Structure formats: structure tokens, C-alpha cells
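The structure that follows is given in the form of C-alpha cells.
As you look at this complex, bear in mind that one protein chain is not there, while each of the others sits in place.
Residue numbering begins at 1 within each chain, and the chains themselves are lettered A, B and C in the order written.
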Amino acid sequence: MTDRYSRQELFKPIGKHGQQKMEAKHVLILGCGALGSANAEGLARAGIRKLTIIDRDYVEQSNLQRQQLFTEQDWLEQIPKAVAAKTRLQAINSTIKIEAYVLDASYASLEPLLKDVDLVIDATDNFDTRLMMNDLMQKLEKPWIFGSCVGSTGMSYTILPNVTPCLQCILDATPISGATCDSVGIIYPTVQMVVAHQQAEALKLLVEDFQALRTKMVTFDLWNNYYHTMNMERAKKNECPSCGENPTYRYLDYENQTKTEILCGRNTVQIRNKRHVSMVELAKRLTSVGKVKQNDFLVSVEYDSYRVVFFQDGRALIHGTNSIDAAKKIYYQLTG
Amino acid sequence: MTDRYSRQELFKPIGKHGQQKMEAKHVLILGCGALGSANAEGLARAGIRKLTIIDRDYVEQSNLQRQQLFTEQDWLEQIPKAVAAKTRLQAINSTIKIEAYVLDASYASLEPLLKDVDLVIDATDNFDTRLMMNDLMQKLEKPWIFGSCVGSTGMSYTILPNVTPCLQCILDATPISGATCDSVGIIYPTVQMVVAHQQAEALKLLVEDFQALRTKMVTFDLWNNYYHTMNMERAKKNECPSCGENPTYRYLDYENQTKTEILCGRNTVQIRNKRHVSMVELAKRLTSVGKVKQNDFLVSVEYDSYRVVFFQDGRALIHGTNSIDAAKKIYYQLTG
Amino acid sequence: MITVLLFAHLQEEIGADRLELEYGELTVQELKEKLQNDYPSSRLESVMVAVNEEYALDSDSVHSGDTVALIPPVSGG
Partner (left out) sequence: MITVLLFAHLQEEIGADRLELEYGELTVQELKEKLQNDYPSSRLESVMVAVNEEYALDSDSVHSGDTVALIPPVSGG
């Protein structure tokens, strides 16, 4: 043994035995923004065998305030986040294997990457991707650790197939409209607090100390000094389409996946999404972002140089771009 | 305004007004190990005016598992932590002023550096330095944020002169013997969790949202899933020698300061400390570190290539080095 | 008295981070409806509810002395 992990091995619940287990494990981090970069740094320092990082985005100036692995140079050169992260992480720990993918996570793109993955850490910024991941992890029977944050509020929950309720159980029947960092802001300590919880749970899973897992959902508010835990046993639903007795994994079906198409010559991208969004709620929310117009059929908002129109059937038009990547990014900045 | 801090300005309790306040502030971070490096990164990203970092140590391999700003290269070149931190922080944010000092914090070395400091963040690894800092901050009437961690347990508390109890109130009458990372280990999420609390409190102080301050002491255990807050009002003591009616600031007196001397030709450093240490308790504790011998007058322990002997009058001999820095480091690794 | 803890956007919409309500016994669903009525701009549709730190269903009852947390799922990352 080298001295490198000595302080972690001295921690009794890990020990040399736990460190050996950890050094055999492969973790995938979905998203490499604030939560993803901090989680990646933690696992690289802890010395797992292999880390896979997935992100569709590149480093922007407004990321620097809270995204831990990135520098001004990464922003000036517009380096993709997964690539910038990998460069920094290998300087931190050259002994672990890191694979970085610049891609938009979908069922098709993710499943092949999950083959020998022991654990997934959620660091995405939207519930479409999370619900797809939830189905996929139930299907593959692998654990994942939900995490999200906005403002001074964050939450985390460890999901174990066949043991705990899944994300679908918890969110079922509720149209989702999470607040986003682009509408109400975010401070760095909120990120750290979510990551502290995700990392602690990750270490427990990686060293196989299942007894120590939290089992409760944590929600906190660092500015208002709240820390709330919620026993989740009653959330488990037998008829859950993801983890119930007859799972259908509906977010893995082609027709339920989010689809995008460029509308030729119109400088517009159309996004089609099966998720139900309440028009009333959406309109209320978007007023903090830009000028909102609303009628019986649609809600429209001016956002930066874009105009985004949401229809009741789940479609959205992003006017002002021909880039699918740019359009998706704006879409999730607005809808979460 | 640039886009750089936009997500922080969108957060209502900060806003553009709070960001302006923040950009006028000077924070000193005492210690640049695990807590120090993560706190420094948070404040550099948040965009304060000036950051002063103080640390006596250089980067070692066993630091890399949890000390956020450092790379393998820093370890291979044995760069002092304050210097390595500054280099990385300026790459993260070139617009703030950073001063890095490689020095052992004492009353004499610290006081001149505190002149225009608005806030101190505690990231030291021992209670001798914390109690000296406590006296100094009471004397100068400046706020500081206590933080400490070991294993999966950490704690944090915000100390405001003339408002809250001080560290001396809380620890009074109790001989201190904090467990250290070198005896029982530490995991990275414990660090992040303490830093999340310290950073949130720091932001509140820097944007002058005093109403939002936590006021309670937080103690947590991430492995055992504990989160405990403690109302501290009753800890305030009128006769406290640091914050009471007739303060004596005893840790600022020369005779109460920790003193070191090299014992010529003996490859030994002597440390003299007025702090009362229980021999019985010390012996119990050191058994986890190395081979302990004990008699009515002293406790001795074999630690790495050193032999350390503690006497009842507060003296310790560190055999096996002529370096005061090395000796102090070992001393605090053992006593905390 | 029922104590209601508010998280995320509800704090701003309701103008407080905590409410003390003098409602008699009612269901979670009824509590949400009353709040929606009293605070028309609050978005309660997708909120998770915990009663005394336990995940609660819409049909569960809330009694005097209970602490109810209203937790809108946040999605940032």
C-alpha cells in the first residue's frame, strides 16, 4: 500500500479492506456541471478503479462561480465540460482510468456505457433525464444516487432497485417542474452540501457497507438553516411502472423519449416531450425569467435572444437557434 | 456587470446588491489543508475582493485524498500548500487579490495580517491555534467561523464578538483532546459538509444578511446519518477570560503561547504548552496510533520514525527530528 | 396547531419559510387546497409532502401538533 489513501484506510468503516473494494469499482457520473464536477473530484481523490463522465455542454463563464474543476482558461477556450474535467482529474490522480463522453444522455447512448458500472451518480439538470435513468437503472438493477439543487435548497436520495422506492414512485402523479439555477440562482455551498451526501452514500456503496446507508431522503435549505429527512417507505408503489410488479419502463419507449427537430429555414428547433406540463404553473414560473405571454393554447417567453413557445401537447419551439444542443439547453434551463 | 456571478446574483438573498458588498470584502483563511483549500476555492469562485491564506505546511501524498486544490505535481515538488493554492485559485479567478503566507500562525504573525480583514475562516487542525485565534478575534471584534472534522464527524459554529458565546465559553473547564485525521482518518465528504456550512455562513456575513445566520452549532456524522444542531445561548459566560466582562485574552500572553526549542545534539525538539492534558486520556487515545508506554510522570508513543514523550507539566519531547516545523506537525497530529 | 415547513419556491410565493396553522384535522390533499386558496400564487401541484418526517400520501390525515414539510422537487445540478 502507498501512503496515498492512508487517511481513508484509517477510517474504521472503510479500512484497508474497504479501500481494496473501492479500487475495483467503476462509477458513472451523469452530468458534469456543479454536482458532477464536485462528485468526480471526490471519487478521483478516493481512488476508484474507473470513472465515466458524461456531459453535453462546454464551460461557460457563469459556471465558474460553482463548478469545481474548471478554470478561466477552460471557459475562454470553450472546452467541453467532460474533457476539461478529465484533464484536471488526471492531474489529481493519474492512477485511475477516466473516460469522458461529450454527449446528450439518452437510453441508446447510455446503456452500452453502463455494462460494468457499479454505481451511477445523478448530476443532471432535468427530470426528463432522471426519469429515463431511473427506468434504466431499475431494468439493469443497479443503484444510483439522486441529487439536485437550486438556490440554497438541495436534496439527495439513494435508490436501490428491489429495496427502496424509485424516483418514479416518489414523483408519480405529479407533473414535475423543478426550479432551475438559471431562473432562481444557486450558491456554491448548496452544491457542496448535496455532494457531501452523495459522496458519503457512494463510499458506503463502494465499500459495501449497506447497513450504513441513509435510507431517508434529505432536503435542506442552507440559508434558512433547515435540514429535513424523510422516511420513504410509504412512497413505494406496487403498481409503479418503473419498479413495480409489472414494470413497463415507459421512459425507455421510443415514443416517450424527448425528440428534437430543426425546423428548416426558420432558425427554430422543435422539442417534443410527453411529460405533462401545467400551462398555468409554467406561466407563473417563467415570469421570473423574462417577458411572458399566455393564451388558452400556449405560453411564450422571451429569454436572452430567444423566444420559447410551449404548447399544451408537450411541444416547445425554441426560436433563435438552429442548434439542437443549444435548444435543449435552453429548454431545460426553463423547465428543469 | 459581467455574466460571471449571474447565478449568485439571481439568488434573491444575495442579488446584485449583495454581490457588490461581497466584492468589497477581505477574508483570511487560517490553514490550507482540507477545510482551508475547499473554503478558499468557494470564496475565490464567489468573487470576494481579497483572500489571505496562511499555512505552514507543504503538499504530501496523503493530502491528495481530500485536499481540493492540490495535484500530484504539487506533491512531487513539495510545494507549500498556501503557494500551490494561490496558483490554482488565480487560474480559477484572476480578478481577485490573493496573498499566500507560508508561516506558523501565532499572535505576533497574525495580528498585522488582520488589519482590514472582514472575516476569518477557521481551517486549522488544532485547538491551541483556535484558542489563540478566539482571543485575537474577540480583541479585534471580528467574526470567525469555527470548523473541524475527523472520520465522518464534523462541526461548525459562527462566532460573533459581543453577540454569541465564544470558543472559550464552549470549551471552558474541559481539557481539549480532539481526535485527529492522523489517528482516526477522514473521508472527503466530511470535509465538504463542514465547508458547505462554513461557506453558507461566510456568504451571509459577507452580504451582511445577519438575520439569516445559523446561531446554532452543527455537529453531524455522515456515516451514521446524524445531523444535530445545538442552541448555544446558555454557553455564554460572563466571567469568560476571552469574551466576558473582564477579558484577559490569556492565549495572547507570552507565557501561555506554545513554545518550541531544539535540544542541541539530541535530534529532539521540545514543545512547551500550558494546556492541561490528561495523561490517562492521552494514553488511551494514542494506543490507536502506535506503541504506548506510560508511568506516573509521562506517556510515550512510537509514531512513524519518531518517539514522542508527553509530560504532565505540558511539555513534550519529539525525538527523531531537529526541525521545529516537523515537530509541531507531529505534535498536533497526535494531540489535535 | 400544525407547523408547515416550506422549501424552495414556496418560501417566496407564500412569503415565509414556516407557517403555524390553526386548522383542525384534515387530509394532506385538503391542506394543499386550503393553502392554494390562501396563497393563490403558490405552486403546490408537484410538491412532495412529509408529515413528521415521513413521506405522506394525499389521503393521509394531518393532526394538530404535526409538522408538515412541503418540498417542491428541485431539478438543478
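In this text, a residue touches a chain if its C-beta (ideal position, glycine included) is under 8 Å from a C-beta of that chain, and two chains touch if they have at least 3 such contacts.
These numbers come from a predicted model, not from an experiment.
Note that the absent chain touches B when the full complex is taken as a whole.
Across B:127, B:188 or B:251, the residue that sits in touch with the chain not pictured is B:127.
Considering the whole complex, the residue from B:82, B:120, B:149 or B:252 that touches the absent chain is B:149. Within the full complex, the residue among B:36, B:189 or B:241 touching the omitted chain is B:36.
Only one of B:219, B:260, B:294 or B:321 touches the chain withheld from this view, namely B:219.
Only one residue in the set B:162, B:211, B:231 or B:295 touches the chain that does not appear here, and it is B:231. Looking at chain B, the residues touching the absent chain are 31, 33-36, 122-127, 130, 147-151, 153-155, 165, 170-171, 174-181, 184, 186, 216-217, 219, 221, 224, 226, 228-235, 278, 281, 284-285, 336.
In this section, only the chains that are shown with their structure count from here on.
Chains making contact with chain A as well as with chain C: none in this assembly.
Here the CA centre of chain A is 26 Å from the CA centre of chain C. If you average the CA atoms of chain B and of chain C, the two centres end up 40 Å from each other. Our note on geometry: chain A versus chain B, Cα centroid distance of 33 Å, whole angstroms. Contact with two or more other chains is made by residues 151, 181, 184, 186, 216, 224, 229 of chain A.
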